[in-house]
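A single structure is presented below for examination.
The complex appears here without one of its protein chains, the remainder shown in place.
Chain nomenclature is as follows: A and B, assigned in order of appearance, with residue numbering initiated at 1 for each chain independently.
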Amino acid sequence: MYAQLVSTEGLKKPEDMTPAERAFQERIDRNEKIEPKEWMPEGYRKTLIRQIGQHAHSEIVGQLPEGNWISRAPTLERKAILLAKVQDEAGHGLYLYCAAETLGVSRDELMELLHKGKMKYSSIFNYPTLTWADMGAVGWLVDGAAIMNQVPLQRTSFGPYSRAMIRICKEESFHQRQGYAIMMKMAAGTPEQKRMAQDALNRLWYPSLMMFGPSDKDSVHSAQSMAWKIKMNTNDELRQKFVDQTVPQAKYLGLTVPDPELKWNEEKGGHDFSEPDWSEFFDVIAGNGPCNKDRLGARVKAWDDGAWFRDGLVAHAEKAAARRAPVAAE
Amino acid sequence: MSKEWPLWEVFIRGQHGLNHRHVGSLHAPDAEMAINNARDVYTRRNEGVSIWVVPSAAITASSPSDKGPLFEPANSKVYRHPTFYDIPDEVGHM
Partner (left out) sequence: MPSLPDMNTPDVAELAREAAAHSHATEIPTPDAGQDAFFEVLLRLGDATLILGHRVSEWCGHSPALEEDIALANVALDLIGQTQMWLGLAGEVEGKGRSADDLAYLRDAWDFRNLLLVERPNGDFGHTLMRQFLFDAWHFELLKALQGSSDPRVAEIAAKAAKEVAYHLERSSDLVIRLGDGTGESRRRMQDALDALWAYTGEMFLADEKDVAVAAAGIAPNPRDLEAAWDATVRDVLTEATLAIPESGFAHKGGKRGVHTEHLGYILAEMQFLQRAYPGASW
């Protein structure tokens, strides 16, 4: 997902817990929200910083592939919609950084970790957006996959993260729809537009499945995160749900999901489908995706080029505060 | 690393005259810019008519261990909650 491969400590058994840890786990089991200044195990805090940080980084790096088409949007209305959507992603990054900050790390520190390659963002944003149909497919598939994960995260145990997710889900309700609306136009359009739509689905299908991360049903790390309710479902559950939701939508568009093995399995009440190429996934995570260098480079450039601006405003605020301050008595 | 813009808590009073409500936080070099940023960040969908900003560092929060004594007394005042009262169905919606 937007926070793939978040490493955690292994799952602790109740008998290995300290009394404080046990009381903490009981609060979570009672669906109580954990708030920033309350006691929490160090592992919980660290895992959350990594997860929320990755999620925030994914939002702002995720601005880039769609931002790539703002200047080429084909109508004034499409341009406004796309710009509003990419702007929302900046907002979502902002909310998430603020949530992470309640855990004792600053936004600038998180940015620095991103820029130095010490924190990751979702693998999906290292793929290029090559045609206008990709604006449809990203909204439909990528936002669709993200929503699968974000809706349950509204119930996550950490209060600020949960509240950020609630706001994000509310604002994102139009994102997937606008993507699907573009796909409908394209799929019902000229032969070239339809070809573009099919091509976008072909290229983005497996990278979208990768967004959920490799199978983690046997992972102790995931088990701990699930016990803490900072991960609500296994990767496979969400992937299955995504496939089952998306296949009929593709059919409605008259597009073909690029998986010859895809078929309905009556017994399990879901589709059978091919796994993505996980070696490609690990290549992308390792920095070898088609756009890793460009994406990170763009973020670093924005940050470095903007340093004088941020510093200038701080300097002015300090000057203005000094002017307002009463003159000290002789 | 340069000096970071401080963090602000943002409170917005919506269209319907309710109290200011905490909506989130943001960074800004000072209070005036925090107000402008809050308008751009938190009222993109016409959510608000009045904005307050407070430096996050200036917030004093109840300590978690007080949670029992501070809030439990209110729990016993069940008569403050509408579901405390049985209203006959015939009366209709109330």
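Here is the rule we use: a contact is a pair of C-beta atoms (placed from the backbone, for glycine too) under 8 Å apart; a residue touches a chain by one contact, two chains touch by 3 or more.
The structure presented is a predicted model; accordingly, all values stated were derived computationally and were not measured.
Touching the missing chain, out of A:P74, A:P248 or A:P290, is residue A:P74.
Remark: the omitted chain is touched by one listed residue; of A:G43, A:G189 or A:P214 this is A:G189. Summary of contacts with the chain left out: across A:F24, A:Y44 or A:W132, the touching residue is A:W132.
Annotation for chain A: contacts to the undisplayed chain at residues 60, 63-64, 67, 70-80, 83-84, 86-87, 90-91, 93-94, 97, 132, 182, 185, 189-190, 192-193, 298, 301-303, 305-313, 315-317, 319.
The set of chain B residues touching the chain not shown comprises 5, 26-29, 32-33, 36-37, 39-41, 44.
Basically, only the chains that are shown with their structure count from here on.
Per-chain CA centroids place chain A at a distance of 26 Å from chain B. The touching residues of chain A, counted against chain B in their complex, run 35, 37-39, 84, 87-88, 91, 94-95, 98, 101, 106-108, 112, 163-164, 167, 171, 307, 310-311, 313-314, 316-317, 320-321. Residues of chain B touching chain A in their complex: 1-5, 7, 23-27, 29-30, 33, 41, 44-45, 61, 63-64.
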